[in-house]
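Take this structure, written in structure tokens, and hold onto it; I'll ask about it next.
The complex is shown incomplete by one protein chain, all other protein chains being positioned as in the whole.
When the chains are written out, they are named A, B, C and D in that same order, and each has its own residue count from 1.
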Amino acid sequence: MRTVLTAAILAAALPAGAAELRFASTTDPNTLDPNAGNSAPVFSLLGNVYEGLVRRGRDMAIEPALATSWEPIGDGEGWRFTLREGVTFHGGEAFTSEDVVFSYERASSEESDTSSWFAPVSRVEAPDDFTVEIYTTAPNPIFVDSIANWMMMDSGWAAANDAERPNIEQGNFATLNANGTGPYRVTERQPGLRTVLEAYDGWWGDDRGNVETAVFTPVQNSATAVAALLSGELDLIEPVPVQDAGRVDQADGVSVIRGIEARVIMLGFPHDRDTLYGGEGDGNPFQDARVRQAVAHAVNVPAILQTVMRGSAEPVAQLVSPAMRGYTEGLTGYDYNPDRARELLAEAGYADGFPFSFRCPNDRYLNDEAVCTAINSMLAQVGLDPRFETMPVANYWPTLRADEHDVYLLGWSPGTFDAEHPIRFLLSTPNEEKRLGSWNFGGYSNARIDELLPAIQSEIDDTARQAMLDEVANILVDDAAYVPLYVQPLVWGVKDGVDLVQRPDNFLQLRWISVNG
Amino acid sequence: MLAYIIRRAFQSVIVLLAVGLVAFSMFRFVGDPIEQLLGQERTVQDVERLREALGLNDPFIVQYASFLGRALQGDFGISYRQSRPVADIILERAPATLELAFVSGFLALTLGIALGVFTALRRDGWAANIIMSASLIGVSLPTFLIGILLIYVFGVQLQWLPTFGRGEVVDLGWWTTGFLTASGLKSLILPSITLGLFQMTLIMRLVRSEMLEVLRQDYVRFARARGLSARAVNFRHALKNTMIPVITVTGLQLGAIIAFAIITETVFQWPGVGLLFINAVQFVDIPVMAAYLMLISVMFVLINLIVDVLYVWVDPRLRIDGRHA
Amino acid sequence: MSDLPDTGPAPETAPPSRWKTAWDSDIAYSFRQSPVAVIAAIVTLILILSAVFAPWIATTNPFDPASLNLMNGFSPPGVPNQFTGETFLLGTDDQGRDVFSTILYGMRISLFVGFMAVLFAMVLGVGLGLLAGYVGGWTETIIMRVADIQLTLPSILVALLIFGIARGVIPIEYRDQVAIWVLILAIGLSDWVQFARVVRGATLVEKNKEYVQAARLIGRSSWAIMFKHILPNVLSPVLVIATISLALAIIAEATLSFLGVGAPPTQPSLGTLIRIGQDFLFSGEWWILFFPAVTLLALALSVNLLGDWLRDALNPRLR
Amino acid sequence: MTTPVLSLRDLTVDIPTRRGTLRPVDGVSWDIAAGEILGVVGESGAGKSMTGNAVIGLLDPPAHISAGEVLLEGERIDNLTLPQMRRIRGKRIGMVFQDPLTSLNPLLTVGEQLTETILRHLDVSEAEALARAVRGLDEVGIPAAKDRMGAYPHEFSGGMRQRVVIALALCAEPTLLIADEPTTALDVSVQAQITALLKRLCRERGMAAMLVTHDMGVIAETADRVAVMYAGRLAEIGPVAQIIAAPRHPYTDGLMASTPAASAGQARLRQIPGAMPRLGNLPDGCAFHPRCPRAQDPCRRDPGPKVGDSDARAACWFPIAEGEDAA
Partner (left out) sequence: MNLVRVSRLSRVFDVSKPWLNRVIERLPKRLLTAVSDVSFDIPERTTYALVGESGSGKSTIGKMVVGLLRPSDGNVEIEGVDLATESDETTIERIRSDIQMIFQDPFASLNPRWRVGDIITEPVAARGGDTEGLAARLLEQVGLSAEDASKYPHQFSGGQRQRICVARALASEPKLIVCDEPTSALDVSVQAQVLNLMSDLKDEHGLTYLFISHDLTVVRHMADTIGVLYLGRLLEEAPPDALFTEPAHPYSAMLIDAAPRLDAFGREVVPPEGEIPDPIDPPTGCAFHPRCPIATDICKQERPPLEAFGAGRVACHHAGQVRLKGAA
């Protein structure tokens, strides 16, 4: 009797017959603790296991998840969430406001890697079991957007397993185990080797495909992953190297799904140095906007996209991709114009060029080294003298942070999927206390942008807010503070018969996958 | 013998300490672990707190001393990347590497010795010459390229063999083995060829030259002069004597197999300690790197010790202690 | 007291020219008799010469970033590029570099790194081996234990270590010029042990020979005995090892480049080219991997074959 | 007349090299009867060891027998296949090499090396082979032979090792023994022991022996007949007493005269000028003529004719007559 019942439920939950999905990605999430790792691989995997109050739909729009609705409290004092009833964790406990408060305390704790999300929050209250009120220090129109990856944990489970706080350095029970409310639960976890997810029958939602079991294997070497996909050992890989996309597309039984990612690749400049790090003699030519504009004109982005990126990426003139909220429409950047670049250099007094350091990571972004090698040639072609160097990201960030750089390559993916995010991290004058400009390695400083940022953050009216974002975007172009190059492409390889949804945040939602045949 | 082992062990400890020191001093240049541990939205306070918690603010020598102190108790610390005890991780990964190294070493040894003997006995034959020349291809291409080519041919084009990983493994207590499943065995083929090819060539060439040397010895002549069969002369007399120098070099080569496993494991995504190490370098996971290096050194020292014992076992001239003819 | 045919004094006729003597020597004869060695030598010579004269042979200078046109990228061998219409004999790579020219220049780097690394390892290893073998005692113990430690650390790790340190220590303005030297140091340091071991062994044999005693007798310094008397007599095995090490060093350079710590991407060596090329193995641009790989194979194989022949030729016991 | 144990008929060994063919053994003929010891004497390069190796078929390629015959008890053995030859080596011809230290496999016990040889050639049980091995060791004068079976070669002294080598060569009871410089590496007192042992064994077993050495003194004390070789050719052969008392070939004469003992009391030794020619550079005619005080025109054209009878003969144009002073 019981078996029959289970089978009936299963049949209802999984429309087209249970299927197994074997998928691979380059990076294994370093933890299963949603507060111990603030990175895309962690959220991508855990997004199938844990849920937040809100989530992003297929189009990236915020939609209800564990909260069925929300509304501002008063005049921007905070937000009130109404929780979904009848939700149970994988362990069987019911989900209530107590868990939300616990999850807030955990995620915003000192030990947490996600505490910055809660910087605007002053307090969290739970008036009843299914209502939660989150108060912010200032009106915060994008707060709901910023917590899409804030995952709800079971307070009882955490207490029972001594995992009430995340522990990045030592690890704890939550590092290897997960207990969420999401459509999949983790049944096996071997870090770096294999993670098995199985469909959770008690999930509250119904928007799901037929993947019963999903086996995740990290495969660092993308070429190996491609080989495994081609030989049928894997059903889905992410990413397919752009140069292999054509081959994969042509191969029998597999195809490529392309999209654009949230990540914008750009060049950064040393704005606040008196002398160049890799230069000779005094002075910093990059403080002259004409020099930066010359660089922008010198880089032949279409050619890079055509060859190195195989036509898979889109050029961009601002720091966010068109899929992000707050994207400025109709903005044009600098075209490829080497003559103009030479003119600008001559105007600035550097007709003969000058030496400077040009640094790039070689294991961080898609084809980063090849892109930089191409840029290096292009800079040399307008008479500049870059001293080009690439290194693993493990060395790259420390050197950037130690200010050992002139021109450098940077990719930025806004965690909030909002144009405000890069302004806060990349364009604000660096300020440790206010946690501003923490990735603004060049020390770019513009009073108008510093003034606009708080206004953008608290403006509730979308039109007014967009106007301010547009203004910042235009300042960026005029000033050539950074040279945005392109939006990094998303290229997944799948076996035929696998239907899926590819979102710009590169998260893999198993519930949207159906395996046919 | 005992004195020998004690002296060896003493030297080994010094070697281990030196390796540890060298390794540890190297880590400071690999990068900053904090960058890999915290996400892009972390704050300066987060960084500082974590640095302090990980002991990264201590002077280098203090870090080394505390690492050594704990290592002596079998505690290699907690992996930065996985937030788990390094000892657990290494134990978990070791079977994969050891099985791969074992199969490669076995291939290298058996094929190396067999082909070495063959080419020595048929010194001027065309087959021997072809084997000798062809074997050089094995040492004339980088390991990673051989791996990639094997994957391309046997994995992608012919689709005969798996391209990555260990296949299905069976748990035997804390040990996991790929020997008991068909997919596990199939998965072993390409990586072990890739890893063993180079060593096989070296062993084969060494066996050949030592064998040629031994075949010229008086006692082989004398064995021939006594009318012993070709089999007895070549194997009972010549091969056994050939093994003495071969054992030493082979020991070193087997040690090298484990070291070379880094590249093979990277190419084949073989979930062993070599891959673990490369990941650790990528993520600046200092405790894992340190433990790996110590492990390699210990293995090397052990292999050396085994070689020495074998040496004595094979060669009766070394067995006499105190007696004098 | 050997009863074998005497190979001693040669009959004295008119003193032959130096060239004639060399041509007549046993080594030269065994060389002429070995078609494999002759072919290997020819291939090696062609490769070395084309590397040395790369600037005159190559159609472009791939190390000059200003001369590259990215749009030439991925041109197949002998087929005009779809955008620029230019044709390249062996095609172009992802940066639009002519593969033929890049191979020539890359081989220059590979050979330079190989030669210098072996030279470095040889000087260090031979020096220490001589010292250990001749002086003995504590000097020997320390040198040989250091060699043990060296063997414990896989060469790749040694190279990574040196790379890391160099990056931390060397100022940026020198780093580009120095990168190659760091590579040489890294490969050389991981290779000196076998020279030291062999030379030490040979020195132990030589130092008990009577010509050394004769030199000691007249009061020659240890220094003079080591370098003037013993050194020339231990060089044959060193030569063999050096040849084989050259092939190994070229491959080590390729492996390091594969791990991303080799030659800078703007001055690709053969190894860097292979690393770049292997990204395009599945995508159809086979020539980016194929030609450099074949060149590397040809180079390493012919050097190895030469070393192989040399080992047999210089080993009188196998004659 | 009984068949000799070993007969060489114009035995010639060639080594093809790139500078032409070397001929280390050139037309050597002699017989050795059962129980007889033939001493083969000559300086380095004379071809004496090569002759021994040719008899037992152990020439290192490319050296090979290019002409002539080797007959063992009347039966030709120089044209046998390798497996056939292996049945003869050890079984019918025993061989002893110069250096007892390197002749024994260091990794096998003396007993193992003995029994493997016995089992190879004799159809006996393992126990019987063991017993025979012990007897063999006992016979060559190894004390406590039974206990020493499990000993390794390095545990024996030089003289004892050579005794073991002799036991090994004789354990399958061959009819011919070839001893190649068996005492050269030994001290004088031990050398005397080994020569005495060889003499005794040959006599007891009625075994023919070919004793190769460069030491005329050893021959004088051990051999029944002596063959003097020079540059691959047989210079002179005959009974020991006759050769020593009245050598006919000037080389034999010079060889004996240049040993210091022969010149006892004289201020200067009698020396043969020059050195033995290289094989690749043999003079025409008699190979000894450039060093020979008696050489005349015919010597430079042709090798010396054989003089004397089949028992004692020399190859010389101008042999020394009995009682004549050679110098």
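FYI, a residue touches a chain if its C-beta (ideal position, glycine included) is under 8 Å from a C-beta of that chain, and two chains touch if they have at least 3 such contacts.
Fair warning: this is a prediction, and the values are worked out from it, not measured in the lab.
K.L.:
Using the contact definition given at the top, list the shown chains touched by the missing chain.
P.N.:
For the complete complex, the undisplayed chain touches B, C, D.
K.L.:
Need a quick check: the contact residues on subunit B for the chain that isn't drawn.
P.N.:
Counting over the whole complex, subunit B touches the hidden chain at residues 2-4, 6-7, 321-322, 324.
K.L.:
Going by the touch rule given at the top, which residues of subunit C touch the chain that is not shown?
P.N.:
Against the left-out chain, subunit C lists 1, 6, 8-10, 209-211, 213-220, 224, 229, 232-233.
K.L.:
Mind pulling the subunit D residues that touch the left-out chain?
P.N.:
Per the touch rule, subunit D residues meeting the hidden chain are 43-44, 157-160, 187-193, 195-196, 214-218, 220-221, 240-241, 244, 254-256, 258-264, 267-273, 275-276, 291.
Keep this in mind: only the chains that are shown with their structure count from here on.
K.L.:
Where the centre means the average of the CA atoms, what chain is farthest from subunit C?
P.N.:
Result for max centroid distance from subunit C is chain D.
K.L.:
What chain pair has the highest count of contacting C-beta pairs?
P.N.:
That would be the chain pair A-B.
K.L.:
Where the centres are mean C-alpha positions, what is the separation of subunit A from subunit B, in Å?
P.N.:
Distance between chain centres: 39 Å.
K.L.:
How many Å are there between the centre of subunit A and the centre of subunit D, using C-alpha atoms for each centre?
P.N.:
Measuring from centre to centre gives 91 Å for this pair.
K.L.:
I'd like the Å distance between the centres of subunit A and subunit C, where a centre is the mean of that chain's Cα atoms.
P.N.:
That gives a centre separation of 46 Å.
K.L.:
Please output the residue numbers of subunit A that touch at least 2 other chains, ranges allowed.
P.N.:
223, 227, 230, 363, 392, 395
K.L.:
Which residues of subunit B are in contact with two or more other chains?
P.N.:
30, 148, 152, 156, 281
K.L.:
List the residues on subunit B that touch subunit C in their complex, please.
P.N.:
Touch residues, subunit B against subunit C: 11, 14-15, 18-19, 22-23, 26, 28-30, 129, 132-133, 136-137, 139-145, 148, 152, 156, 205, 209, 212-213, 216, 252, 255-256, 259-260, 262-263, 281, 293, 296-297, 300-301.
K.L.:
For the complex, which residues does subunit D have touching subunit B?
P.N.:
Counting only subunit D, the residues touching subunit B are 56, 58, 82, 85-91, 94-95, 97, 99, 102-109, 116-117, 120-121, 152, 154-157, 165, 168-169, 172.
K.L.:
Taking the complex as given, what residues does subunit C use to touch subunit A?
P.N.:
Subunit C reaches subunit A through residues 64-66, 68, 70-71, 73-74, 83, 94-96, 167, 172-173, 175-176, 260, 264-266, 276, 278-285.
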